[in-house]
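See structure below.
Left out: one protein chain. Kept in place: all the others.
Up next, subunit A:
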Amino acid sequence: MSNRINKKQFILMPLIILLSSLTLLGCTGESGEEETAASSTENENTITLAWPRDIGELNPHIYNPSQLFSVSMVYEPLVSYQDGGELKPHLAESWEISEDGKEYVFNLRQDVKFSDGTSFNAEIVKKNFDAILKDVDLHSWLGFIPLIDQTEVLDEYTFKLTLLEPYYPTIQELAVVRPVRFLGEAGFPEDNDTSKGVAKPVGTGPWVLDEYKVDEFATFTRNESYWGELPDVEKIKVKVIPDAETNVLAFEKGELDLIYGEGVINLDSFRQLESTGSFETSISEPVATRQIVMNTNRELLSDIKVRQALHYGFNKEAMVDGVTSGLEEKADYILPTNMPYTSNVDVTAVNYDSEKAEQLLDEAGWNLPEGKDIREKDGKPLEIELMYSSAESIQKTMAETLQSEWAAIGVKLNIVGVELTTQVERFKDNEFDINFFSNYGAPYDPHTFVNIVATEGFGFYQAISSYPNKDELLEQIAKVKQTTDENERQELYSAILGSLQEQGAIVPISYIKKIAVYQKDVSNFTFPANRDEHPFTGISIE
């Protein structure tokens, strides 16, 4: 027996020793490094924030897994999108557009250097464009890319872009974060095919990637030879924290200086942090409109009176305020009015009026039979389905609110939560009655939004499919992108957006906003006008 005991002892003890040594080994390897890093960041002028995902490989020409805000820290556009949709020169000092709207000549800034010291010029602009154009299908969602006919270097600092047909949003689309931003020569892989990866992230932007550990953190240091205004902060540290609650706890403890983004923390956490009074909070201008989109292919919803009744039939202001704790604002227009060409759309405001809603339903022939709660027409009940993304608590709570509000006017609403990908898929495949969606926001709208409405095979197209003026709308949408006359363009946009809204299949619900919470020693925080840009311009920390 003692023999057996010895055997067990023989096995168990090494096992425990092995475990402990492995564990300790794992820790000691990096501990020294980490401590010095922590102590040095405290002395330095650093802003630390969390991001739910790894920043990715910082490739300006493809979409995944690089994060938009981090790409925008390193790479810059020719044109920058500013408040109210103003398009300002950035890497391009100025530009001329030919009469026919097909030729764009850009005069580039001459004082710009990439972070490795090489100069920014027309050659490298062309090289970037050519790399993007190799994969034209992937980028075709950005309207001007498939229209590019030629890219030319006129002289060292002059670059010319020729399109196949006039397309006015070209300048605006040059402000997007990807794919039209510029990688330095040293960043190109050997075969120049950036769609497979970049050699290293070399850009002209105010920040340079310094240290990077996948899934852990990334630090960016200030680009000391930046051509524009040098950032006040020397370092930005981005920690990867996938969980929203952990993000809040780390912030409360002081491990983070800033919480920023859309939906990065839940609404209650935001209000709770605000109520402590120990932190600064800030809410942005509208970045997009949350909408509900009705499928007018469905017989029920093809009747404008039913659509209008649904719009009158719920208290939008109370719902938005209640569900979003005031972080979003009731929307009266299908596009936020701080975007180009959207400020003077003439539509009748729809205010909550349940009597009017019931009256409209009566007029449409949907009557409430004696002793029943749901309206009927020719024996069929007034029953509709609303789809929402189950991961988004705002959509879910709004769906529940609509369910109870519409029940009061005799409409049975079935709500169904699906995964985001399924939501997009069903929206695209005409498998929905009503769905939550939104526009893209700056710098993509209004042209991207109207374009999607006119794209066959996407959900918005189903929304207008039984509009009596559908053909006219499609014609106007096609024309608005091509016209070179500024006034005509404005008129067309007003007409398109006005009509889309009057017909009631796209109902504006709320304006989506970004939030920021920061420690008291952070100052000059501003939200970027471009939804995808980083928020570090001008920021400082004591």
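Note that in this section contacts are C-beta pairs under 8 Å (C-beta built on N, C-alpha and C of every residue); 3 or more make two chains touch, one makes a residue touch a chain; residues count from 1.
Note that contacts and distances are computed from a predicted model.
S.K.: Would you kindly match the missing chain to its UniProt protein name, picking from "Spore germination protein", "Nickel import system permease protein NikB", "Nitric oxide reductase" or "Sulfur compound chelating protein SoxZ"?
M.R.: Going by its UniProt entry, the chain not pictured is "Nickel import system permease protein NikB".
S.K.: Touching the hidden chain in the complete assembly: which of A:R53, A:K88, A:K479 or A:K520 does that?
M.R.: Checking each option in A:R53, A:K88, A:K479 or A:K520, the one touching the absent chain turns out to be A:R53.
S.K.: Can you tell me which of A:L164, A:L230, A:A318 or A:L420 touches the chain that was removed from the display?
M.R.: If we include the chain that is not displayed, A:L420 is the one touching it.
S.K.: Consider the whole complex, including the chain that is not shown, and state which of A:D137, A:D191, A:D471 or A:E542 touches that chain.
M.R.: Going through A:D137, A:D191, A:D471 or A:E542 one by one, A:D137 is the residue touching the chain not shown.
S.K.: Could you tell which one of A:I97, A:A199, A:V240 or A:V347 touches the chain left off the display?
M.R.: From the options A:I97, A:A199, A:V240 or A:V347, the contact with the absent chain belongs to A:V240.
S.K.: For the chain left out of this view, which of A:E234, A:E255 or A:E383 touches it?
M.R.: The missing chain is touched by A:E255.
S.K.: Could you pull out which residues of subunit A are in touch with the chain that's been left out?
M.R.: Listed in rising order, the touching residues are 4-5, 7-9, 11-12, 16, 19-20, 22-24, 26-28, 30-31, 33-35, 53, 56-57, 63-65, 68, 137-138, 140-141, 196-197, 213-217, 239-243, 245-246, 249-250, 252-253, 255, 419-422, 424-425, 428, 452, 455, 457-458.
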